[in-house]
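Partial view: only certain chains, each at its native spot in the assembly.
As written, the chain order gives the labels A, B and C, with residue 1 at the start of each chain.
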Amino acid sequence: MFETVEDYVPTGIHGVDEILAGKGIPRGHTILVSGGPGSGKTTFAIQFLYSGATQHNEPGVYVTLDEEPGDIRANMLKYGWNLKKLEDEKKLAFINVSPVRVAPSEKAGLIQIGMKEFRLIKLLEAIKQGAKEVNAKRVVIDPVTIFTLQYPDEIERRYAMRDLMRDLKRTGCTNLLISELRGTGMEREHQFEEYLAQGVVLLRTFLKGSRLVRVFQVEKMRGLAIDNQPRPYEISDQGIEVYPDATVYK
Amino acid sequence: MFETVEDYVPTGIHGVDEILAGKGIPRGHTILVSGGPGSGKTTFAIQFLYSGATQHNEPGVYVTLDEEPGDIRANMLKYGWNLKKLEDEKKLAFINVSPVRVAPSEKAGLIQIGMKEFRLIKLLEAIKQGAKEVNAKRVVIDPVTIFTLQYPDEIERRYAMRDLMRDLKRTGCTNLLISELRGTGMEREHQFEEYLAQGVVLLRTFLKGSRLVRVFQVEKMRGLAIDNQPRPYEISDQGIEVYPDATVYK
Amino acid sequence: MFETVEDYVPTGIHGVDEILAGKGIPRGHTILVSGGPGSGKTTFAIQFLYSGATQHNEPGVYVTLDEEPGDIRANMLKYGWNLKKLEDEKKLAFINVSPVRVAPSEKAGLIQIGMKEFRLIKLLEAIKQGAKEVNAKRVVIDPVTIFTLQYPDEIERRYAMRDLMRDLKRTGCTNLLISELRGTGMEREHQFEEYLAQGVVLLRTFLKGSRLVRVFQVEKMRGLAIDNQPRPYEISDQGIEVYPDATVYK
């Protein structure tokens, strides 16, 4: 379908495109964005969609599996991002695929069903429908961890993730999969998703002398010569800001 | 329901509001307070309720799953906090949702039931009832660990926690969930609750030269630009005191 | 029953009461004493009972789940503590709740029974009976590890431990639960008992330059402003001696 990487999708996040060879994410790629609690994963993802919708005429879809859209809308106001307005202009669509809320008395049985409905087919249908509504070019799934947790068998989980990635590719969109990092610290076990994704972005936090420093790293980006060095970043009232020329460790 | 974070709930804990952008916890948020044994988690939580009840006209509910209310009342006297008086003035309610105490001869069977009754529905009903009694604006659940232990399956546990958090949000209250930290030391595995909560506060202890230092950190606070640096704190006869301008490590 | 901590139980152990705000253990508390092999846990506990019986007119009960009373009596002679004499004066009672010894040929079946009889009800009855005999004000259970090992399920184990602690509180006695520390080294996983107990005392051993140093620490003591710094201690022919003004690490 696409044999040559012809163009790139600018992330619109300060310093990131510079790290990505001055270009951005290769169009159609599916990127894993992995970070700890409070590392700014959701901010990163919304910033990617917001920039696309407002500056590049690329509408986006935000699939949320944990947090409610209302909360995300509220939290993003601190950056001055009015998501409701984008939604009204059909430049952004939220999809809430979490299990259906039912009255407590009926819950025991329905949670079971809710969980099953989460699986691949339902997730894809929801994404496609949302993408169609706004003619989306960018998709975010947050967090993909909920999806993988549903496959207790290791090999099944891997197949499911690959199927998801292949189906996402067919949509022609550029996609971010938000993933939760298990441990703190420099040394860690790789997550199998890092091998399947076409790119991996890490948002971590380390001690540098007496301060915690936020560290951004593009671990992998297929089809693009990247800077894979760890770089400091901050979460300011402009959103994520990465410093592509600064070094992190001493 | 609330699309914009309109106001904030001051914690009344020395130094903490300063770290929280000078404001406090965004109203309606559910915050995880995680710490080791003796780190002052209960003191932190009571201080939050006490300050609300006495200074901001915000009554509170304290849901205890482990410790008996009488013990908490007694222990807090060392800070000069007369909880009994607040209870009498309908500014504080204790809810003891631990398994019903029965005569030893009947116990074997009832513990089983007690454990089952602990689950989500019972917990929520108890909270709502308590909240109604005092017209509560603040809720504490201590420790939420007991609640999550009851779901041996990883994905079920996550759904249960998210359901709890969503239901808590509907109450309109600002909530603290007290959680037990597994390990000592800087590097650790993240708890899945840290991803679900809207804020995470850590109360830890580290060695600094020849002394143990208590370390306070706001790891995450959605919708608010925070200082995420670790800061020293002490437990004095005034309760928790955090030093927002001091550094911890050398 | 007791809403205010009215008085304190001096431990009679050199340096420990000084660390406990110059007072001792709040009366009625249940304290976890956790240490490695050879760290002096039993010495600490006997010293607590011996001091109570001889200096404060507070008789004590020693519940032993592993070691035989005869061995404890013999080992304590090196400190000049004549336990037999205290027992004769009804100031101390040993309770041996370990499985009944039977002839080898009958053993297979009886160990099973012995193990079951260990559970909560039997343990409490034995404690109450012993406490009545000597009109006890102080109780030691050594080691509580044997008790918790009998509950393979994590949540059941926690409930059992809390039930034990609540029942102990009803006796009005001040209690020490002796617990075995799993690992050596500074960093460790917390034991769930540390969260349930009203106080936690650690007896550990660390390397300081070319020497091993014994390190005493009160990690937690509800209702009391304590010194939670690690302090050196020794096991001399006077028993445990803690140095509350010395520092441990360099």
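By definition in this document, a residue touches a chain if its C-beta (ideal position, glycine included) is under 8 Å from a C-beta of that chain, and two chains touch if they have at least 3 such contacts.
Note that this is a predicted model, so its numbers are computed, not measured.
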* Given 3 placed copies of the single sequence, how many copies form the entire complex? -> 6
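The working rule: only the chains that are shown with their structure count from here on.
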* Touching chain A and also chain C, the following chains -> B
* Fitting chain A to chain B on CA atoms, where both chains share a sequence, rotation angle to nearest 5 degrees -> 60
* To do: Would you kindly tell me how far, in whole Å, the mean C-alpha position of chain C lies from that of chain A?
  => 52
* Asked: Which residue numbers or ranges of chain C touch two or more of the other chains?
  -> none
* For chain A, which residues count as touching chain B in their complex? -> 36-38, 66, 68, 70-71, 73-75, 77-78, 84, 98-99, 101, 104-105, 107, 111, 114-115, 143, 145-146, 149-150, 180-185, 205, 207, 209-212, 235-237
* Would you tell me which residues of chain C are touching chain B in their complex? => 1-5, 120-121, 124, 154-156, 158-159, 162-163, 166, 186-190, 192, 194-198, 200, 219-225, 228-230, 247-250
